[in-house]
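Can you keep this structure in mind? I'll have questions shortly.
Only one protein chain is missing from this complex, and each of the others stays in its spot.
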Amino acid sequence: MVTLGHFLLLSGLLMAIGLYGVLTRRNLIAVLMSVEILLNAAALAFVSVAAYRDPHLFAGQIFALFIIVVAAAELSIGFAILLNVYRSHGVVESDAISEMRG
Amino acid sequence: MSLIPIPEDRRFKIKLIGYDPGRSRPWLERFVYSLYVVAFWLFVIATYAGVPALFDWLGWDGGWGYVVMRALQVVMLFLLSAVIALMLILALRKYLGKVQERYGPMHYGPAGGIQTVFDALKLLGKEDFVPAAADWLTFRLAPAVTFVSSFAIFAVVPFASGWTLADSNVGLIYLIAVSTLSAYGVLLGGASSGNKWALIGALRAGAQMVSYEVPLALVFLSVAVWSGSMSLGKIVDAQLGVWNVIPLFIPFVLYVISSLAELKHIPFDFPEAESELIAGYNVEYSGMSFAFFFLAEFVELFLLPALIVVFFFGGWHGPLFGLEPGTLAAGALQSLYFSVKTAVWVWIFLWIRATLPRYRDDQLMEFAWKAMIPLALLGLVLAAYMRLIWR
Amino acid sequence: MSLTAFYALAAFILLFALLAVTTANMVRAALSLAVTFFLIAGLYVLLGSPALAAIQFMVNASAIPIMTLFIIMMTQSRNSPAPKSWQIALGALAAAAALVFFRVAVDHGDSSVASASPAVLGEGLLRAALLPFEVASVLLLLAMVGAIVLARRRAG
Amino acid sequence: MSLLNEVWQAVKAIGTGMATVHKRVYEEAPTEFYPYVELDLPPVSVQSLALVENEDGTERCIVCLQCERACPSQVISIERHRNPEGKGFLIDRFDIDLVNCMYCSACVEACPVSSIVTIQDFELSTYDLHTLKADIDFLHEQARRSKKWYSPKLGVEIRTEDGRIEKAPPEMQPGGLAELLKPAAEEEES
Amino acid sequence: MSSTIGLEPVLGRSDEMIVNMGPQHPATHGVLRVVIGLEGERITRAVPHIGYLHRNHEKIEESRTYFQVVPFTDRMDYVSGTQNELPVVLAVEDLAGIEVPERAKMIRTMFFELFRIASHLVWMGTAMLDLGAITPFLYTFWDREIILGIVERTAGARMLPNYYTFGGVRRDLHPHFFKDVAEFLDHLEKRMPDYEHLVLENPIVHARTVGVGVLSKERAVARGVSGPVLRASGVAYDVRKAFPYDAYPEVEFEIPTSDAGDTYARFWVRFQEIYQSVKILRQLLEKTPKTGPFKGRAPARLKISGERYRAVENSRGELGVYVVGDGGDKPYRIKHRGAAFSNLQVIPDLFIGAKFSDAIAILSSLDPVFGEIDR
Amino acid sequence: MDYATELQAGTTVIVFFLVGLAIVYMTIGIARLLVGVRPKPEGKLDAYESGEIPIGDTNVRFNVNYYIFALLFLLFDVEAALLFPWAVAYDKLGWLGFFEATIFIVILALGLVYAWRRGVLKWVY
Partner (left out) sequence: MGLLGSDERPRDIILGTLDDLINLARSRSMWPLTFGIACCAIEMMATWDPKVDADRFGMFFRNTPRQADVMIVSGTVNKKLAKRLRRLYDQMAEPKWVISMGACANQGGPFRHGYSVVEGVDKIVPVDVYIPGCPPRPEALLQALLLLRDKISDRELRYKRPQEIATDYDVFAEPGEDGRIPVL
């Protein structure tokens, strides 16, 4: 039987992968993508906890829903900023940009 | 020089093979054409009634049995979609022939009945290679994504009461997701080909997709509000009395327009715009990879009209003549009603294709954002309002 | 069955998530991300929330990758440069730390799972979370306005 | 309201267009079933060239080289020698390169005895270009197998069932209208 | 690379994509190559390259006798058949002082107008094909087939009949010619409303063409444009009226013009020209004697000296020829003035700034024919 | 509907995707087996560009307009995603649901109006 532990462990692993991505990726788009993974890991944790512990079932799902909304909003703003960065620097790589600032 | 022997009178004669219209036998032609229809119907019955019955009889219905059964059904559906594509390509060519005062395919097989089979076989024997400029993985992935995401619409389409593979409570959302995905395939295919025409086609596919997907979602919302469910089966059930097309007229019109756009069908066939972009996103594809783009297009040409019928024209509803719903006979009859209604809509789509020129894609974009989306929002609020009043 | 499904899904989720954060080719990374999200939708089904699964499929697995793809092409960054070794080390360390932290919280408890139909979700959403619901719309509006303002600003 | 009117006009126009197209379904297609049904081309149609022999099998051509000179594409090449008995010339070689011929019928125009004629046989497609380098046998063969041919001097000629060569009736001739109108005119006079 | 003529400044700009449109492209009506710079879908550069059908017409013709020149001219504007032969024939007739019987002039004019209809029908079909509608193409080609059938019955070939000759035409009309043409005109008049429904009245065609590719009057004159393209920009210049030839002085017709200068106007003008051609043909069917001479006396060997420019208004505009004779039976110099060639000059003007789809519509409204452009 | 049905639906979808992909690649594989590797003369693998040698590659920058439309699309998609649960629960919610959703829609419509007024709904390339 699948237990809550399974889900939480998976969520933790995903979170670790996302964190790894955030730290290692040098392309800012990839960083945002990794953030997406992080957010999804969190959503997964919410949903699984709710599914196992919440009698009404929907609370965790609503959280996940809002995570999706926030993720979308975050991504659109993030990409817009990124586009501006790209316009002014011509690249979207973090170290290249900081060097330019340099 | 030549290895081919030159005939005595120096003329090479063509062989008069093929089905001679002068010796045409109408009954044979009708027979060949009805074979397609019968094959279609038999496949539907076998998929939705036959396979489950078989597994019932085998007693293999839990866990893995279920998966195997579904897999078998999916394979059947693939064959069904092959039949549909063969039938529709033929129908398109014959209908275009008719309206253009010519005949279309008519010599290979009675009245051209097996022309498309030859086409398919030919494509099987055609070289299929990846150009040097293309990104190998995405290039190979694109036809599969396009085809599978079109094909996956089958999962939720109810052919008769209870004849669905996944009568999910969230069918509508699934449909939106899948239709986005099919644009995804086109986008990938075009952008990964390393070809400029394909790239423009891909750009257009992307632009087009973002513009019709939103009205599509809003129309689905109207339907969901009106029917109180997102399950396609329930939506059809709810139309027992009156078809949705009457209360949901605005969403209906918008849906027809959006599905034309989703189909990449004239007047919205920008991504492949034959006369502008050579062949658009599939410029670099040949052989079977191209065939799957083609197949996807024609499977969608069946499925999107089918969805129009499901949402607005009462799905499989029709007089049952006292048959008990849920039985095999009733299911067969209902699927017949469903198919006939769908065929009417397919015909309308073909008719549009035969008549209209192509819009310009920025015109579609503006049309979508400035007319269709406000209208769809209005339609949604209206549907919600009417639902409250008439409940 | 359920366990097999979970393990299969989990394995592929981890695989594709790893690909998503390590592949140099950005288009492929975005694709892997889409697959990851699609498979997470599968997990949501296992967890009895089909509506969330479908929404995940619709938004995270289709719409967001499309946008990512657009951005990748818009910024001409088909490839992400390979991470430097200190970055890898840091990333691995952080990931390990996160895991350890998470491991503490893991609980082996077990209880049955039931399905929440979309209707239940909707009712819950509008009765219990009315304010967040409306706030979400305001958030979306703000995101829209903000992004438009940002994107329209001409450089230089 | 004007917007609605515009929409209505557009819908009406599209509807008319669709009706226009669909109406053709009920009309019969003008398709000729080419390989199954033989084409009946007008007798003056220039599809190929032929060298007509007289009914008795003698050569019509007097080897005057007019056609060779007239040909804009320069594809006719003739070699001749003086007739040892009698006057005139005899043909050594009479080749027409049907590959490069532009089917302008200038040669036919130039021929004083209507020996070189245009025929309606267009089925000369080949796997091998050499079949199209027409020598005199081939040109004769072309004439023998055709039922009717045209040359400006003699008009359309037809080969009857029993192998005789006759002038075709006026309704097949270019300018045949004059002859067709003549009896009527005479009747009016009388 | 030499192929980037005119594009050097933009190479290396990352938001511009250089695309070769043609020589093999369904919308270039032959073998035009336009090197296009695309920014998104807006065209920033358009450099037409021609010469993919250069067949050395003029020099080959200079090595042929005057009689032999005529069939070569056929191959220039191959869509409008006999129309190409007329300038040469007129010029040589002028120089050699050959008399042309009235009936021959009328026959020539009838063929001229028949081919104008045929050419405009081909244009209509292909233009609609470029806009994405398949069906009108088939309809117009069938109507054109009827014209070609009529032509073939008299002239012996469908497309390139080599029919006009010095002093008249090569052979007399087929007995059914008048009946055929009258029937065809009736048929066409029945068909024209259909075409209007499918082309001119279609709201999508409106959306695609109105206000697209506007060619101003001044620009049109400056670029030496002629024919329907010029008249759609509001200049009522037509060789048939300005320098009448053959039987045109004897028939009544109007010159349709439009002030809009956009793609739609060019479509519209061509439609009106079909109507005018029908009108001319109807008058000529009445006027032409049923029988009589079809050819004046012309010497078997033409020896000409002097020079002459003659032009006619063919389906695409002013088609002219400049013939110089040195007293021999071959022209010393022949220079063709192609209408489509001049019309092509406006491509950069109209393309730049337009959307890619518009470019297709604009190109089809210019109706180029490459036999005549590249010669 | 109960858990089992939804689980089955989910399984079906996954089976659909997997079997579909398998069929596609199997067919392509068979074709490949039949046709084999054919000679690739020079120029065959080049990108097709109307018979010319391509100038430059396809790695061009998209216009920012694509981003704005993709953004609008994404946000409206999310909006629809939020509204779907509402639509299904609508019968239970009554007038409350109607007004809530109307406010929600109006707020988003404001965004559309804003975009319209800013002129970003004009598709310029």
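As written, the chains take the letters A, B, C, D, E and F, and residue 1 is the first residue of each chain.
The rule is short, and it goes like this: contacts are C-beta pairs under 8 Å (C-beta built on N, C-alpha and C of every residue); 3 or more make two chains touch, one makes a residue touch a chain.
This structure is a prediction, so every number in the text was calculated from the model and none was measured.
S.K.: Where does the absent chain make contact, in terms of the chains shown?
M.R.: B, D, E, F
S.K.: Which residue, D:10, D:90, D:124 or D:158, contacts the hidden chain when the whole complex is considered?
M.R.: Checking each option in D:10, D:90, D:124 or D:158, the one touching the absent chain turns out to be D:124.
S.K.: For the chain that's not shown, point to the residue among B:129, B:147, B:163 or B:311 touching it.
M.R.: Of the candidates B:129, B:147, B:163 or B:311, B:129 is in touch with the missing chain.
S.K.: To test your reading of the contact rule: which positions on chain F touch the chain that is missing from view?
M.R.: Contact residues on chain F toward the absent chain are 32-39, 41-44, 46, 48, 51-53.
S.K.: State which residues belonging to chain D touch the missing partner chain.
M.R.: 29-35, 39, 47-48, 72-74, 97-104, 122-129, 132
S.K.: Which positions on chain E touch the chain that was left off?
M.R.: Chain E touches the chain not shown through residues 1-3, 5, 23-26, 29-31, 49, 51-57, 59-60, 63, 71-72, 75, 78-79, 122, 138, 141-142, 144-145, 158-160, 370-371.
The criterion applied here is as follows: only the chains that are shown with their structure count from here on.
S.K.: Check every other chain and keep only those touching both chain B and chain C; list them.
M.R.: Chains that touch both chain B and chain C, as defined above, are F.
S.K.: Can you name the chains that touch chain A as well as chain E?
M.R.: Touches both chain A and chain E: F.
S.K.: Which pair wins on C-beta contacts, B-F or C-F?
M.R.: B-F
S.K.: Could you pull out the chain whose C-alpha mean position is farthest off from that of chain A?
M.R.: When every chain centre is compared against chain A, the largest gap points to D.
S.K.: Computing the C-alpha centre of each chain, which chain sits at the greatest distance from chain F?
M.R.: D
S.K.: Could you put a whole-Å number on the gap between the CA centroids of chain D and chain E?
M.R.: Computed from C-alpha means, the inter-chain centre distance equals 26 Å.
S.K.: Taking each chain's centre as the mean position of its Cα atoms, how many Å separate chain C from chain D?
M.R.: Chain C and chain D have C-alpha centres separated by 75 Å.
S.K.: What are the residues of chain F that contact at least two other chains?
M.R.: Residue numbers touching two or more other chains: 1, 5-6, 9-11, 49-50, 54, 58-64, 66-67, 70-75, 77-78, 80-82, 84-85, 87-88, 90, 97, 115, 124-125.
S.K.: Residue numbers in chain A touching 2 or more other chains?
M.R.: Correct list: 65, 68-69, 72-73, 75-76, 79-80, 83.
S.K.: Which of line, ring, star, complete or other matches the graph of chains that touch?
M.R.: Graph shape here is other: it fits none of the named patterns.
S.K.: In the complex formed with chain F, which residues of chain C make contact?
M.R.: 2, 5, 42, 45-46, 48, 50-51, 53-55, 58-59, 63-64, 66-67, 70-71, 73-76, 78, 113-115, 117-123, 125-127, 130, 133-134, 136-138, 140-141, 143-145, 147-148, 151-152
S.K.: List the residues on chain B that touch chain F in their complex, please.
M.R.: Counting only chain B, the residues touching chain F are 66-67, 70-71, 74-75, 78, 123-129, 131-133, 140, 143-144, 147-148, 151-152, 154-155, 165-170, 172-174, 176, 180, 191, 193-199, 203, 206-207, 209-211, 213-214, 217-218, 220-221, 224-225, 228-231, 278, 283-284, 287-289, 292, 361-362, 365-366, 369-370, 373-374, 377, 380-381, 384-385, 387-388, 391.
S.K.: Considering only the defined contacts, which chain A positions touch chain F in the complex?
M.R.: Listed in rising order, the residues are 65, 68-69, 72-73, 75-76, 79-80, 83.
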